[in-house]
Structure formats: C-alpha cells, structure tokens
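Note that one protein chain is taken out, while the other chains of the complex remain in position.
Naming follows writing order (A and B), and every chain is counted from residue 1.
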Amino acid sequence: MIHVEHLTRLFGPFGAVRAIDDLSFHIERGEVVGFLGPNGAGKTTTLRILTGYLPASSGSARVCGLDVLRDSMRVRKKIGYLPESVPLYRDLRVDEMLRFQARLHGMSRSDFRRRAPAVAEQVGLGDLTRAMIGTLSRGQRQRVGLAVALLPEPEVLILDEPTSGLDPIQRMEVRKLLVELGSAHTVLVSSHILPEIEAVAQRVIILAKGKIAADGTADQLVSKLGGERYVEVHAALGPAEGAASKARELLAKLPGVRSVQDQGRVGVHHQFRIVCSEDLREDVGALAAHKGWALRELSFRQPKLEQIFAKIALEFESQPTLAGGQGAEVHLAVPAAQVPQAAGAAGSGLTQLALQGTGQARPPAPETRVVANSAGAAPAPGSAPVRAVYNLNPFEQGAHRDLSAPKPAPAKPTPPPAKDSP
Amino acid sequence: MTAPTRERFGWFVRLRIGFQVLLGVLLALAAAALVTWLASRPGLRWRHDVTVESRNTLPDELSQIVGRLPIPVEFEVFFQRPSGPLAQIQSQAQERMRELLFLARTQYPEQIHVVDHDLADRAGVSNRMRELALEEVDVVVAFTRGKEKSRSVLKLLRDIARVDPGNPAFQTPPSLEAFRGEVAMALALLKVAQDDAPKVYFATGHGERDPYDTDPRQLGRLETALVSEGFEVKLWNSKSEPAVPADCTVLALVAPTQLYDDKEINQIEAYLRRGGRALVAPSYAEQVFDGPGSLSILLRRFGVEPKAGLVAQYVRSTTGAMVDGMKECATLAIGPDGMDRRHPITESLWRARLVLPISGARAFERGKQNAQTVMSDILRSPSESWLDLAGDNGLHDWALDSQLEEQSGQFVLAFAVSFAVASDVQPGADAAPKQGRLLAFGAAESMTSAIFDYTRDFLLNAFNWLADREYRVSVRPRERNVRQIDLKNSFALSTVQRVAGIGLPLGLALIGMVLAWRRRR
Partner (left out) sequence: MLLSGSWTIYRRELAGLFLGPLAYVLLGLALFVNGQYFTVYLKEVSGEVTDALTLSGGVSVVYWILMVVLPPLVTMRMVSEESRSGMLELLLTSPVSDAAVVAGKLVAAVTFMAVLWSSNLFYGLLCHFLGTAPDWPALLVMFAGSVLVSALLCAIGLCCSAATSTPILAAFLGLVANVVLLSVPYLAGQLGLGERHWLVRTLSEVDLVSRHAASFMRGVLDSRHLAFFLAWTVFFAFVTTRLIESRRWKT
C-alpha cells in the first residue's frame, strides 16, 4: 500500500538539516502503523511527503502503487490526511466544511449524502453538524477533522498527531475511533506519545533524527532491542577508604553477574548497576546484609518498549543515568557540584538530567512518578541547595519545570507542542 | 549512494528547482510582455468603440489622413494653466485638444507620438521651446523627427478653437464658438508629412490685394492661414516675369483694379490649360469689369460668364420690414441653402451649418463651355436678391431698379470649374495634374482680413481644392447627445443622493448584520 524507498529530505540552507535520512519501509493494506518519534524526528516531514505536500530530496514514495510526486493528484484522491493543526474553516458550519471537502474530492451529491451522515456517526459528531466550527472545542474539532479526512473514503488514512492537545477522555475516544478505523483503512498515525501508538497500532515505526530506529510490533521490538536487565543498588558503604571498589568486586563475584558499573556516590550512598541475566536482588540483598551496607534502593529492571523508545530517541548512551524499576520510576542522581549555582534557568542544566517518559496522564500506563533526590542527599559542605530543572515530558522541549521552585505545578498535560518540523 | 553525495545532491537539486522556478517566472514575464506587445501591433490590434456616439473614434477623415502618414508625426503640447476671463474656454479647448491627441495616440500609436509638456517645469520647457523656435505658449507643435524646421504650430485660440467673446451688455458670457482641433490637427499632419509645400502665387502689379499687408482690407490673415495650412505663399509680378512660375500650384488673382494686357491673360490661360489652378476673384470696380485685359475675358474662356452689377438683397430694417436702398443690401449671408452640399469646398460648411458673409459680390452664369468642363455653382445668392447696376455716376443705389433692367432672382456667386488638360500638352511627370481647376469667386472683399474669421473655412477649402488637397478639409461637427439629469429637478438629485449615497450602503450593512446574526453560532 505504501512503499517508501531511501527517502531523504533536507532542509535549511544548502541542506544543512537532514529532516529524514534514507528512510525505507513498506506498509501493507489494512495495516495500522504507528509513527513514533520525538518532535523533530521527521514524522511530519515523512507524512507530508507521503501526502504530496512536500517533495523528497531523494528517494521515492509510492502510495497504492502510484508515485506521490508523479501521480500526485491520483495519490491525493486516495489519501485522507489530517494535519497536526487540524485545519478547518472556522467560519463554516460542520456540514459546510464536509461539503467543501466532498467538492474538493469531486464526490457526487449522492455520495456526499450517503457519506456525510456515516462519517458523522463514525466520529461521533452527533448533533454538531450544524454548529459553527469556530465555536467547537478542541476535541470536537479533532473529530470534525477526522470526519473531513474520512469523508472521501480514502484507502489510506494519514493522521498527524491526532491526539495532541486533547484531554484524556478525548484521547481515549480518538484512540477507540482509530482502532475501529483500522479494520477498514490502511492507517498511518504519528505521535510522540508511545501509549497512543501502542494502543492503536499493531506495528510501530520509531523515528529518531530522521532515521528509522526500530520497526516492528511492540513485542518484537522489546525482544529484539531489549537491551540489558540489571539490578540497581544504592547503598551506604561506610566511610572506609576504598569501600566502593571493594564492594564492586564483591558484587561482580556474585553468580550470574555480567558486569558491575560504579555510578558514583550521591551523598552517603554509592550507586551500582549490576548487569545480569536474571533477577539477582535476593543475592545482592544477602550480600548487603552480610556486609552491613545500608540499602536504600534495590531494584531489578528490565526495559519496556517505552524505554527502548526513549533510549533510541534521546540516544541515552551518552547521557546520565536512566534507571527504571517495574514501574516507570526514575531515580535521578545529580552530583551537587555539577549543578550550577543558579540553575533555575531552563535548559542550562538540561543535559544533566535524567528524564522520565510520558508525563501525561494515561490510565492504562503505569503511573508516573518523579523522584528527585538531589535535595535529599546530604548536601556537600558549602554547596547551595540544588535546583534541578525537569521536563515532565522528555520530548516536549520548551516546557521545563523547576521542581525545586517553591510550588511545583501539578502534573497536568503540558501545552500542545509546537510544530515538530523545521 | 553515500551520505555526502546525497547531501550535495539535495541542496543542488533545490538550487536547481529554484533556478527552474526563477526561469519559469522570467519566461512568464517575457510571455506577458510579448502578449502585451503583440496585442498592440497594428495588424493584431483590435479596437472597438462601444460608446453610442462613437466619441472615442477619430473622425473618419482624420483617421484616413493619419492612416496614410508615411512617417510618424510628433505632437508637443505647450498648454499653460488657463487664467483670466477666458480661462474656462481655454481649459475647455485645451481639454478637448488633449483628448483628441489622446485619441489619435491611442488609435494610432505607431503614427502619432504625443508629449504633453508641464509648463511648471520652466527650465525644461523653455529649453524645448527654444529648440523648436517657439515664441508663445498655448500651442501644439507638430513635426516629424529630424524636420523640426518645417513644424506646424497650432495656436489654441486661433487654430484649435474659436472664441465667441460674448457680450457683457447682454450678459452673454464668452463661449467656445467652434472647436476646430480635428481640422487643425489634420492640416498640421498634412503639412508636416508632406515633402514639398504647395505654392500659392498671388498676382501683383495690377492693384491686386496684397497677401503681405496686414491692413484689414488686404489679405494678411489669409496668408497666415495659408502658411499654417502648409502652403507657401509667393508673389507673381507679370510685369517682370511674363510666364506663370513653373512651381506654381495655385495662382490667385484677387481683385485687380487695373486691366491686364492680352499677353498676360494669354499667359494665365496657357498656364491653366496645362493643368494649372487659379482662384479668380474679380474686383467690384466697374472700370475693370469687362473688356480686353479684364478677368471676365479670362473667365469666359473657361465657360464662366460674369454678369454686370453687384448682388444685393433686402435687409430687415429696424422696424422689421424688408427694405432696400441701403448699402447693407450689398452684404449677403449665404447659409446652407446657398451652398452646394456635395462639392468639396462647401460640403463641410454645409454640414457645419456655417453662414458665409459675402459683400460686394459679382455674379456669374454658365457661358459657352467646353464639353470636358465641369462646372459647379457652389455658392448661390438668396432667391430674393437682385443684381444692382451702378448708376450713371458709377454709384449703386442698392434698390431693385426696373429702369436699369436690373435682374432679380438667385445668382451664382462662385463657380468651381474643372477642365481637362489640353491634348497638345505633353503630360510630363506622373505628378502633372490631369485636370485644371479654376474657382471663379465673385466676392473678393470676403477674402480680406476684416471678415476673414468668417470666410476662413471657405477660403482654405477653396485653396485646398485647387491644390488637390480637398480630401483634407472636411469638418465633421461632433454633437454629443445630451444625457443630463435636470439638476433643477430636485427630486431626481435628491433621489440619487438618497438611494446611491445612503440607501445602498445601508442596505449592505443590513445584509451584513443579518448574516452575522444568523451565523453567530
């Protein structure tokens, strides 16, 4: 249905910015595919190329066997596209907007009369068909946008961030709708929010920095890219000199341990990551008890799709600690000395931060909890209280929150993101 | 494909697209310019004046002249901002002249170029005026490129418009009596586009009227008009130069008060027989009316028989009765009824309903004429006129006098005669005329400067006809249908004001409000 070969798109003067880079994938008829990636990963660019809005710098994209550039008009007839901004004429009524779309697609009058109530029913517009679009809420407009995209019975439905800016209930509704649509259309839906994709798409394509980082079902991705399982230990080893290296040696000797990483000291606690093939918490606990280490944290972690996504997306290899337990709990350890004195300014300390995944409420997902312990650690002599700047949603740049500010804002959906393409 | 090459390919492609688009835009620019240019080519251009009165089309006669121009003619307009008591008329005339030039330029962009000087730009204008040797403003100058010397200067209130100064006593404001812009323009075009000016020789030496004298009883103004008409005016003295000059186009014999000798008459006849052209206007003086050496002898040879006496008519006295016996009886007003409506000389006058003042006129009748002679009686006196014969004392009593067998009725005042060139004359070049022309005009007095304003059209038409330039002289008065709302009818005006000025915008505002209200949710 959709064939993308070596698609590359450059932006900026002299092609300095490579929005997407050598992208290739195929989507078969009837598939529901999620396009996942942080802002700026190239999702919108790819979708725009597929809809014929942007030409590719090189490579080819075919929809229903037709080249999107050469047969642009025919391709456009086969695609229902809902851009991220949900463009609608605010001064029209819903049915007028639908009629406009029907005319644009050259639908006959009878087709329109048949389809308009059907799509209104499908997206749950109810009695809104005579309402002025300008007076509708964001969620209602999203539904109208979907109705507009669905009206000409497209073979391919391309939805760019269909849930952005919606409240949880609206999200759920849209998600439900997408699942229903999946049975009749080939759907390509993009989002930077993993659970959205996981909920609706059988297949996920993760984009990062314009490249396909992963492609497959959620299970496939986890097993293929699963990465390491490890036990996280935070323990007070005592004041003795060389205690850390000694402890590390001891831990490494435990059966089943592949390697031990000493991740430094925060306050009185030493942190170790013990990479292993199975859950070694009991062994570690026993060792700690034996050695009299005061344990503060002992957890076994294995990656979820979410972390894989996060890792891919943010290239965490070079970043500070990301550790997670069964829940999406993140412990953040920031050496106090590394945090600038007045790090209140957003962004200045950003790379120092370990971040947590989806900061937005989503019932099926594990509850989000953010733990910042730099303040809890014993302050180094002479150091000022540390302030850490967090972004609850790692992928929404520009919405940072200073947790050490007097009154942290309650966990609430962050404002809708800016456009994610240059 | 490796990454670096792809990258280069990317921006290269975009640069190429950019260039292609730029090229496309430039091509479109060229195409638009080409279409604009093509549409103004004479062959491809199509112009249709849809106005009811065709007021945007040059008169056919002028169009023909312009269409036949061999080279483009430049018009430079030096109109100053009108001021003084005639300001309104001046500006009216200026506006109409500008409009005429605009029309000509629009209709014939190839042939007519117009530069309208802004007299506020003193330095530039005086420079240009010096170049064109102009001495006054409010003129239009016509010339062809490279031949600025033989320019034609049209003065606003002389050549272009004729002003009726009005009469303050009767509170008659000054008005634009006639707009002659079309004629002036046509003549200017002909003059400047012509290589050689036709030459008019005025015979002199026998008491004829002098074209170079500014006295009102002389022909000074005729000369000026002829020059601005594109003629060259010269004198021919038969005493010093027996033969009529070879380059003579028209010979004018205006009211000689002495007799010619036979030789001179023969010379003139020979000239005419060769295809020459002459205007013959006998004097009212009785002593040179007939006999050897008189103009009557000459006229008779071409089939025109002068009649004795001067034409007179009754005049309306102050009491309203028609009376005779006054010297005013010798002044006739020849209206359209007395003109030949087909002859080139009088056709335009007839159409313009002009009235020609004639005084002290002699009458003619058809005499013995040659088979190859065509005579048109182009001017006729009113039907109640009579031929007043001089009494014994040589004076006229200006009364119909049966004792003297004075005739009454309608008399011919001017004959236009065309005759075939004598067979023994070898036709020289192609330019040699195939026929001779003679205009017998009974009223030499009407040619003088005193009443030249009123006879100007007739005389210039006559000279043009004689010089084979008759196609150039028709004037077609433009009458515009009046489509005026009566401003004194307060109903009409106030209705217009209410409906157009208030009703319409208010109605629209209402529609807008209703719509906004209906679509508020």
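Here is the rule we use: a residue touches a chain if its C-beta (ideal position, glycine included) is under 8 Å from a C-beta of that chain, and two chains touch if they have at least 3 such contacts.
Not measured: the values here are computed from a predicted model.
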| item | value |
| --- | --- |
| Identified contact with the non-displayed chain, of A:G59, A:P83, A:P162 or A:P195 | A:P83 |
| Sole residue of A:L54, A:A201 or A:A310 that reaches the chain not shown, by the stated touch rule | A:L54 |
| Which residue of B:A39, B:I71, B:A243 or B:M322 touches the chain not shown here | B:A39 |
| Interface with the unshown chain - residue positions in subunit B | 14, 17-18, 21, 24-25, 28-29, 31-33, 35-36, 38-40, 44-53, 55-56, 102, 106, 115, 482-487, 492-493, 495-497, 499-502, 504-506, 508-509, 511-513, 515-516, 519 |
| Absent chain, residues of subunit A that touch it | 11-12, 48, 51-55, 73-74, 76-77, 79, 81, 83-89, 91-92, 96, 100-101, 103-106, 148, 422 |
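The rule we apply is simple: only the chains that are shown with their structure count from here on.
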| item | value |
| --- | --- |
| Distance between the centres, which are taken as Cα means, of subunit B and subunit A, whole angstrom | 91 |
